[in-house]
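Once you've had a glance at the structure underneath, I'll fire off some questions.
This view holds just a subset of the chains, kept in their places.
So that you can tell them apart, the chains are marked A and B in the order they are listed, and the count of residues begins at 1 in each.
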Amino acid sequence: MIKPLGDRVLVEASAKEEKTASGIVLPDTAKEKPQEGTIVAVGSGSLNKDGARVALEVKVGDRVLFSKYAGTEIKYEGKEYLIMKESDIHAIVG
Amino acid sequence: MIKPLGDRVLVEASAKEEKTASGIVLPDTAKEKPQEGTIVAVGSGSLNKDGARVALEVKVGDRVLFSKYAGTEIKYEGKEYLIMKESDIHAIVG
């Protein structure tokens, strides 16, 4: 088990096919292109001004688009994951 | 379906004609020129100091002007979109 801290999430990145699982084709331009993946674990949220936790917007199982330069790679029980901040995630797709 | 996170919005950019749909002609000067588009989906808003969501000012269907360098490009079911923060949007036109 991997439990991300704070406003971090654990993401399993999709294989980088030209046409991804949810039907989003990433265009070939100069702008940064997001990558697709699935949320595997979520942190307990960031702190608000009173020191209470604010739940994240994404939940386990969500398919998400995120900055392709986001996160830290780890390998756990044979699978590769990314740990990133929720703010690196652009949108939920599906 | 693409659901932007937080204070992000999904925009379908207008074709870059010299005279755009709403009648705004973008002048040819040294200053940055905004681009026009239509809001296709909106996030649930940014967090205020108590951790509550503050609804965005734009809504689905609004025609907007935004920084031409703003956002991340994605293609979904054959159409190109931009995901950007609401703060990258200058104004609603129409």
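Simple rule for what comes next: a residue touches a chain if its C-beta (ideal position, glycine included) is under 8 Å from a C-beta of that chain, and two chains touch if they have at least 3 such contacts.
Owing to the predicted nature of the structure, the values given are computational and were not obtained by experimental measurement.
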| How many subunits, all of the same sequence, make up the entire complex in this structure file, 2 of them being shown? | 7
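The rule we apply is simple: only the chains that are shown with their structure count from here on.
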| request: Round to the nearest whole Å and give the separation of the Cα centres of subunit A and subunit B. | output: 22
| field | Touching residues (chain side subunit A, partner subunit B) in the complex | value | 22-27, 29, 31-34, 48-50, 52, 54, 57-58, 65, 67, 86-87, 89-94
| task | Note which residues of subunit B are touching subunit A in the complex, please. | result | 1-6, 8, 10, 44, 47, 49-51, 71-77, 80, 83
